[in-house]
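One structure is given below, encoded as structure tokens.
For this view, one protein chain was removed and the others were kept in their places.
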Amino acid sequence: MEEIKLMKGNEAVAIAAVRSGCDGYFGYPITPQSEILETLMAEKPWETTGMIVLQAESEVASINMVYGGASCGKRVMTSSSSPGISLMSEGLSYIAGAELPCVIVNVQRGGPGLGTIQPSQGDYFQAVKAAGHGDFDLIVLAPSSVQEMYDFVYDAFDLAFKYRNPVLILSDGAIGQMMEKVVIRPQTARKTNDEIIEECGSWAVTGKRGRTRNISTSVELDSVEQEKFNEKLQAKYKTIRETEVRFEEINCEDADFVIVAYGLCARISSKVMEMGREEGIKIGLLRPITLLPFPTERLNELSKRVKGFLVVEMNAGQMVQDVRLSVTTDVPVEHYGRMGGIIPAPSETFEALKRFINKLK
Amino acid sequence: MAGLKVEIKKENLVYKRTELLTDNTMHYCPGCSHGTINKLVAEVVAELGIEESTIGITPVGCSAFAYNYIDIDWIQAAHGRACAVASAVKRLHPEKMVFTYQGDGDLAAIGTGESIHACNRGENITIIYVNNATYGMTGGQMSPTTLMGMKTTTSPQGRDSSLHGYPFKIADMVAHLDGVSYVTRQSVHTAAATRKAKKALKKAFEKSLANKGVSFIEFVATCSSGWKMSPVASNKWLEDNMLQAYPVGDLKDI
Amino acid sequence: MMKEELIIAGFGGQGVLSMGKILAYSGVIQDLEVSWMPSYGPEMRGGTANVMVMISDKPISSPVVHEFDTAIILNQQSMDKFESMVKPGGALIYDENGIVKAPTRSDIDIYTIDAVAETVKMGNSKMFNTLILGGYLKVRPSIAIESVFMALKRSLPERAWKLLPDNEKAIKRGMEIIVKR
Partner (left out) sequence: MAKIKGVIIVDKERCKGCDVCVSSCPFGVLELSTMVNSKGYNYSQMVNEDCIGCANCAVMCPDSCITVYRQKQE
């Protein structure tokens, strides 16, 4: 039965993990995402669905526990905030190299270093360009509401298993800490060991009963073989780019100016769009839902008929570079951002947009 | 060999290569303790009849490729993280035999945290710790367990406590943890020691299968390439030096 | 169309966040769209605390705004910061206790509520935020009082239900003691 609850984004992630039939969560406390581990520990899913929840000794341990669990074909996940995600880099690369499905949640805070504990989108580059060493791509989903924090856990696991690839949910402290209404789905049963063997038997480490042994590894000493494997990975990423791009478009049909923003900034920008429309300025909003793969084609199409793009982010200008790379016309692309954990207010963002428009006149 | 009267038949067979070892030639250097210890693991798994329900975790280091030699399911872990990987695997597969196989550079240096905390949580796993007091794969650098005065490529004047601290006795440390039920130190430098070590390994596995918390078995081992000695001389050096710092025997058995 | 963009600001321990939560919960009960966006800091107790609550019959675009229909202000620091952010024609509610610089705006409705003094009379300092909530419901009747009673019940654990009558009384008392300045 569906239920509607008022909850924080972080709580939504935890409840979605349990309800979607996740097998294991491994995490370490860090603000502003600790409610994920706290909620799971309070829920005690090991008594109901049999889901394992373990507080690890570090983010390094967490991600390697995820590596172990994912190697078994289990639906496993971790979550952290920016500094903790940096610690997971090596593990993420191993997971990508061993082609393992798993879900990672980053509830971003301001950096660099220990930085602030307030919301930020400063880890965009890390998520889409450099999550770890070596040539690999994550799939990156960007929720902009508490409902999406919930729903994307399901989507992330689906994508992870469809492509045997790690999926990152890139959120921020605001979406993690805020409360909204959430539609909670009925319980999905966890996969049985037999179902896992049926689905993942060709690679999952489950004990070699009835088959030849499986080895979960990312090491290959032969460069020729390694390059073949790299090519296989790149082919997979190409398929993902061709089939899994997701974005939301509002009022772009007649828009003169399009704001590009994801996560919390998309919510702020949608308010800016309302403010602009009230003043007769035709503003549209394009919200990338997948940051990797990026909605390159759609942005390029729009660039052929809009007068300008404003990219709104809580960082010094990161996604704006991908927007510029997407656009093959000479339509201007401007950035407006705040850093350090400051959320740009709709009013100041609207002012920035008006300055941009005036500059173009 | 004329006049030899032993018939080559099954009834007379005393020892043969266990079938759980694959046909692959081991990449270990001639005389390496890893070969012998890999073999003991294969023999114990085969004798316990658990080859279809055993999952091994290999480290980074020479034994990363142990998965090529023993015919069971394996996970190759990031450097030092085998115990974290094993913790998750065992919790998700409580009915399986889960063990890690790690060297001193992996377990006692970069992976100290993961190892100690898996021990402290009392994970129902066996940790096989092969201590040859050096980083073998990268060419014989100093490790935390390198003996005082021992020369390596990164302690060319010999290990000096004022520079490098002291040989790390991690088995003694984990023996103090409540999550650990069995800690033993063994070696494979003689046939008698190897036979004893195999018994200890079997006991460690049996304790894990009975969910008794962590079984921690240290093998004091040689690295003849790293030590720049012949394998036979390495075994002698091990007896004369390594076993003084790391004496064999049970440290804990409850 | 119903839309209320509200900030409640004070310091930790005044019940700022939970007051906002009860309001948001009441909105859910009335099948409205809601968002509750806290400021959060490193302090476990004390320090400044504020929460933005949006209640609307349409989907909420930004859960963060800098112009509010209503501001409930419970210390001087928050007054300094948020008085200017009330929309013209909006409402500002505050307890004079502890406020050294009273608000000066003339384009908004300003209300005072003597809640600290009332808690002394009631002998229950925990009713502070409930009194304020009552005052708010009186002057901004966007949410039905019945919904608030229901939200209180649902947001409190069963063992605390014995406190419900006191809370309901405090809400009603808050409605009586709020005064337009």
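A, B and C are the chain letters, set down in written order, and residue numbers restart from 1 in every chain.
Keep this in mind: contacts are C-beta pairs under 8 Å (C-beta built on N, C-alpha and C of every residue); 3 or more make two chains touch, one makes a residue touch a chain.
Treat the numbers as computed from the prediction; the structure is a model and nothing was measured.
Colleague: Among the chains you can see, which ones touch the chain that has been omitted?
Modeller: Per the touch rule above, the missing chain touches B.
Colleague: Considering the whole complex, which of B:21, B:77 or B:150 touches the chain not shown?
Modeller: Looking across B:21, B:77 or B:150, the contact with the absent chain belongs to B:21.
Colleague: Hey, which of B:33, B:102 or B:215 is the one touching the hidden chain?
Modeller: B:33
Colleague: Contacts of chain B with the missing chain: which residues?
Modeller: Given the touch definition above, chain B has residues 1, 3-9, 12-18, 21, 25-26, 28-36, 39, 188, 190-191, 194-195, 230-232, 235 touching the missing chain.
Throughout what follows, only the chains that are shown with their structure count from here on.
Colleague: Taking each chain's centre as the mean of its CA atoms, how far is chain A from chain B in angstrom?
Modeller: 40
Colleague: Centroid of chain B to centroid of chain C, CA atoms only: how many Å?
Modeller: Each chain reduced to its C-alpha mean, chain B and chain C end up 64 Å apart.
Colleague: List the centre-to-centre spacing of chain A and chain C in whole Å, with centres computed as mean CA coordinates.
Modeller: Comparing mean C-alpha positions, chain C is 34 Å from chain A.
Colleague: Can you list the chain A residues touching chain B in their complex?
Modeller: Going by the criterion above, the answer is residues 23-24, 26, 52, 54, 56-58, 60-62, 64-69, 71-72, 74, 76, 90-91, 94, 98, 205-210, 213-219.
Colleague: What residues on chain A touch chain C, complex-wise?
Modeller: These residues of chain A touch chain C: 4, 6, 31-32, 117-118, 173-174, 177-181, 264, 267-268, 270-271, 273-274, 343, 345-348.
Colleague: Report the residues of chain C in contact with chain A in the complex, numbered from low to high.
Modeller: 21, 24-25, 28, 33-38, 40-42, 60-67
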